[in-house]
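Note that this complex is displayed minus one protein chain, with the remaining chains in position.
Note that the chains are named A, B and C in the order they appear, and that numbering of residues resets to 1 at the start of each chain.
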Amino acid sequence: MTAVTYEKAQRLYPGSTTPAVDALDLEIRDGEFMVLVGPSGCGKSTSLRMLAGLEEVTSGSIRIGDRDVTHLPPKDRDIAMVFQNYALYPHMTVAENMAFALKMAGVGKEERAARVKEAAALLDLDAYLDRKPKALSGGQRQRVAMGRAIVRQPQVFCMDEPLSNLDAKLRVSTRTQIAALQQRLGITTVYVTHDQVEAMTMGDRVAVLKDGVLQQVDTPLALYDKPANLFVAGFIGSPAMNLIEGELREGHAVVGGHEIPVDRAAAAAATGPVTLGVRPEAFRVVGEGQDGLPVKVTLVEELGADAYVYGTSGVEGTPSNVVVRVPGQVGHQKGSTIRVTTDPTAVHLFDNATGRRLNP
Amino acid sequence: MNTSRLGTRTDAGDPGSARVPGGTPGATTPPSTRTGQRAAGSGRRPRWTEDRVVPYLLVLPAVLIVVLLRIVPLVMGANFSFTGDGDANGAWVGLDNYRTLWDDEVFRTAMKNVGLLLLALPVAVAIPGLLATFLFLKVPGYRLYRSVYFFPVVLSPVIIGAIFNVVLSFDGPANQLLEKVGIEPIDWLGDSTYAMFTVIGVHIWATFGMALVIFMAGFATVDQSLLDAARSDGANLRQTVWHVIIPELSQTIQFVFVTTMIGMLTGMFGLLYIMTGGGPGGATYLPELYIWTQQGQMNRPALASAASMVLFVLMLVVGFAQLRLLKRATKES
Amino acid sequence: MPAALSNGTRSRRFSTRLAAVAIAPLVLTLAACGAASDDGGGSEGGGESGKLVVWDWKSGDPTAKAYVDAAKADFEKKHPDVEVEFVAQPFDNYYTLLGTAIESGSGPDVVLFNGGAQLRDRVDALVPLDDYLGDNEERLAGWEAFQDADQTYAVPITLQGEPFYYNKKIYEEAGLDPEAPPTTYDELTDVCEAIAKIDKDCFSLGNKEGIGMEFHLSTFGPGVFTPEQYDAWLAGDRDWSSPEVKQLFEMWVQQNEDGWFNDGVNSTAMFMDEFTKFQGGESGNVVGLISDVAHWKSFDEFLGDDLGVYPGPIVNEGGQSLMPAEGGIGYGVTEWTADKELAYDLVDSLSSTDALTAFYADAGAIASDTTIDTSDSGIPVVADIVSWLPESKPNLHTVLSADTLDLLHRLSQQLIDGKVTVDDALAQLAASDK
Partner (left out) sequence: MGTRGLSRWVIAIPMALLAIATIYPLLFTLNVSQKTRREYVLDRFGLSNTFGLDNFVDAWQTSGLGTYALNSTIVTLGSVALLLVFGSMAGFAFSQLHFRGSKAAFLLILGALLVPFQVVMVPFFRVLGQIGLLDTYPGLVLAYTAQFLPFTVFLMTSYYSRIPGEIIEAARIDGASTFGIYLRLMLPLGRPALVSVGILNALFCWNDVLISLLTMQSADHRTLMVGVTALRGQYSDNIPLFAGGVVMAALPVLVVYLFFQKQITDGVTAGSTKG
């Protein structure tokens, strides 16, 4: 069993009063690709490093399978890690880099060579085995780092932003490669990134963290569809969800004098001021004369099939930014005003005071 | 679920394969035995783990040597400085040795000369700094100069002192050169007005290459785009140096200051000993030389120990003061 | 699983390495101790171990080889089983090294000393030799320099004195009679004026170490003091405010002002530069030595027949013309040595007539042994020097304490430098010499 379990795992740096990771409860299933995501400083890397044994666990525990690894040194945890900067050993060749862990584990020379060869084939690194890391491109280095992890056949892969040093195009292609590789190897993986797109595309499940506190763990789609709170709602999705403060009145939300229909059950759960969350694609542009939220267009981003209209809506006197996805090539003009509305099912309702989701 | 092509995990019969659904954490399999034991022992973090002990072992030899051969002697010396010399050998004399020092004109001169060294410090830093700037600007022949300038650094101070003794003798080559350009010869080492400056000068000659190289390394780290920006802003050379290079080099300058100071306060003994022996008339004494003569020639080891303690305290004070000053100065800029 | 199996080996390997790190320094120290017992024997020295260590600054000199060999042979006859090691230390650091040895209570068994203050300051570390001396007391001369409070701490092997050497060729060039060196201060003044006219230095002088003034004091002193004053000075009755002492100091300043010396006196090293200048024919006179170095033998090498010598000139009425001389260098026995008698036997060999004869012949030292025949040296000035020895009196400067001498060195430079007045200098000296 190589599920990974965080049980009230906490990391408090000496001299600090707020924990970097606060009582993290998280279970990662056997063979699962778990992505930890959040803005910088949210504790996602620390959580991963606690699992790897690079950070001390102040309280709580971490288990890999049925083993309590909370206080084990990294080498006894049977994990492999891919670092942001790859952390390749500069004085060793690619082959030596990949074989290092096996050598440390006392694996025989021949088996080492065989396993390195196998992993190299898997990652298309055959031609570079005798090179030093300095002589490799960024993408190749990244693959060597992956190879070094794979060769060990660990129980868990830990990956700390392994793609952030690649250029945008390579990042996208490597993303899918890693996901495919992980699926093929079936090794439980914990993957840290600050990029929510990466998280959404790669993770079986995604854990969103903020200020050391776990906000929500779920599949990417569930996170998108049912963000548990305002933070997740704003963080997941690109462009981000439109968040507009409003008042609830008889099953409707009123925003700047315009009515927006909301889910009844959600509305019933509300006790105070709320924030409405509407994905850009959930807005509909309505014609002149129909009631809708007026949006003054400031920018139109044409993507061909679609277009995003950025604008401001004068709500409560202060303009708030709104993004609306519209079909491509419709030709909304900068400076013009459009009116938008949406369906009640598409409106997420959040409690202003707690930030919590009100929809069921 | 896909099985890996890799290694032993693919063996269907391997109980260690964690991917067998519902696989019992079998106490019968080797890895689990291991994990079981580990798990039991790891509830609390053990006190003496490898990674906690080894750091101490790594620093142990260095710390041991420094303590045994520097700190212990220092404490012994401190103790010794309160005992007497000659007939009073070994007897406790309190602060007598320190009083003797206070009254000794030679020791006072030595302390005054330390002050002189501190005054010369900015010069000793500025010269290599300036030269490094020129080298950085690639004046013709800069490669050659860079090699040549460092060269005295590798020579023993004792040898340098002996050579300069001859070069700076009254009828020596230095004065012959002065004579040719119509300047009155100078008794470089025999006139108490000049002697200390001469020795300081030779010390700078002998060591500026070191600071120069450090400066050059600092220059190499200066962001070229900052220089370009300064140029496009129309800054002249002086402004560029003042507003771009110096702030960029603050760490290097700090380092050079500290190392040059340590060099001046601890490394001039060889030169002094050979070039002037403290003369003329005691004008070029430094505490180190004073300690040496009291210990040897004058056979007063306890007094020498007292002087050692004064020098040590002085080094501490100057060292700390300088670090603080530099920290403040670099923060302001 | 390989990883699992390897775990045990890994930690075993780790502990081995741990042990290696921990033990390495220890092993080094032990190795060091092992080596120490091999080589360090000399330091602990002593008769039982069959080895004696001698410290000096002479034995490395090629001219001292015959002397050392003769002394060794003499000693081996007496003690064939005892090995003798000579360690020639650099003179610059000799007394510092000795101080360190004394500090740590270990070091050589037999040590060479300069007579006077250097010895007197360290008698605590030396064995009184009076009980061992025997007939050496008669055979050798120059004991006073090695005595303190009526006890003898070293056996003299050379006599040291300071005559005036002069260059006859330069006297001739200056229109002076090369065979009639000055006998009074007035004549000397005339000599210097004449030599100045031919653009040479009257005297070569190196006062970098401040010892020029020592020589000045001891060589002009006899001509200034009355014999009574001289003896009183030696006896410890020194009046620094007397007109004669003041006169001596004023002469020092005056000679410099009158241009008797080469330029850069304070930066000229005595033993390296002063005598090189004289040998190179840059000056007419120099105050030299009779033993060791800067003596008749080394001057003869360059000047040959042009070398002349004269004793200090008479300055005042009642003054005397004599060459000061006393014990030069001598061997003492350290108090930590294991077998003092054995060590003295070595000193005895080092001062044997055979050995000293060799020292005289090769190194040109005027030996302390009065039985050595010096008539066949082939260097005419030696006869003069030896003939003056019977009337010689000890140096005025060697009776001063190390502290006072050190002050004298500094003041002599300050006097030349114009940084102190004669009166002030004498006041400081009077305060120091109590």
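Basically, a contact is a pair of C-beta atoms (placed from the backbone, for glycine too) under 8 Å apart; a residue touches a chain by one contact, two chains touch by 3 or more.
Keep in mind the model is a prediction, meaning the values are calculated, not measured.
J.: In the full assembly, spell out which visible chains the left-out chain is touching.
T.: A, B, C
J.: Out of B:V123, B:V158, B:I183 or B:A321, point to the residue that touches the absent chain in the complete complex.
T.: Of these options, the touching residue for the absent chain is B:V158.
J.: Quickly run down the residues of subunit C that touch the omitted chain.
T.: Missing-chain contacts on subunit C: residues 3, 10, 14, 17-18, 21, 24, 28-29, 31-33, 35-37, 39-40, 42-43, 53, 57, 60, 62, 85-93, 96-97, 100-101, 103-104, 106-107, 209, 271-272, 275-276, 279-281, 292-293, 298, 302.
J.: In the complete complex, the non-displayed chain touches which residues of subunit B?
T.: Residues 50-52, 54-59, 61-63, 65-74, 76-77, 80, 131, 134, 137-142, 144-145, 147-152, 154-160, 162-164, 166-167, 171-173, 176, 205, 209-210, 213-214, 216-218, 221, 227, 231, 236-237, 240, 251-252, 255-256, 262, 265-266, 269-270, 287-288, 291-292, 295, 301, 304-305, 308-309, 311-312, 315-316, 319 of subunit B touch the chain absent from view.
J.: Extract the touching residues of subunit A with respect to the undisplayed chain.
T.: Residue positions of subunit A that touch the missing chain: 52-54, 73-75, 77, 79-81, 83-85, 87-91, 100-101, 104-105, 148, 152, 158.
FYI, only the chains that are shown with their structure count from here on.
J.: For which chain is the distance between its Cα centroid and the global protein Cα centroid smallest?
T.: B
J.: Using mean Cα positions as chain centres, tell me which chain lies farthest from subunit C.
T.: Farthest chain from subunit C, going by C-alpha centroids: A.
J.: Between which chains do we find the greatest number of C-beta pairs in contact?
T.: B-C
J.: Quick one: subunit A and subunit B, Cα centre-to-centre, how many Å?
T.: Using C-alpha averages as centres, the distance is 49 Å.
J.: Can you list the residues of subunit A that touch 2 or more other chains?
T.: 76
J.: Multi-chain contacts only, two chains or more: what residues does subunit C have there?
T.: Where subunit C meets two or more other chains at a single residue, that happens at 2, 5, 7.
J.: Which stretch or stretches of subunit B touch subunit A in the complex?
T.: Touch residues, subunit B against subunit A: 1-9, 18-19, 21, 23, 25, 32, 35-36, 38-39, 42-46, 49-51.
J.: Considering only the defined contacts, which subunit B positions touch subunit C in the complex?
T.: Per the stated touch rule, the residues are 8, 14, 16, 30-31, 34, 50, 53-54, 57-58, 60-61, 64, 86, 89, 106, 165, 168-171, 185, 187-192, 195, 273, 276-277, 279-282, 292-293, 295-299, 301.
J.: Which subunit C residues qualify as touching subunit B in the complex?
T.: Against subunit B, subunit C makes touches at 1-2, 4-5, 7, 11, 14, 18, 21-22, 24-25, 92-93, 95-100, 102-103, 121-122, 124, 207-210, 262-269, 273, 402-403, 406, 409-411, 413-414, 416-417, 419-420.
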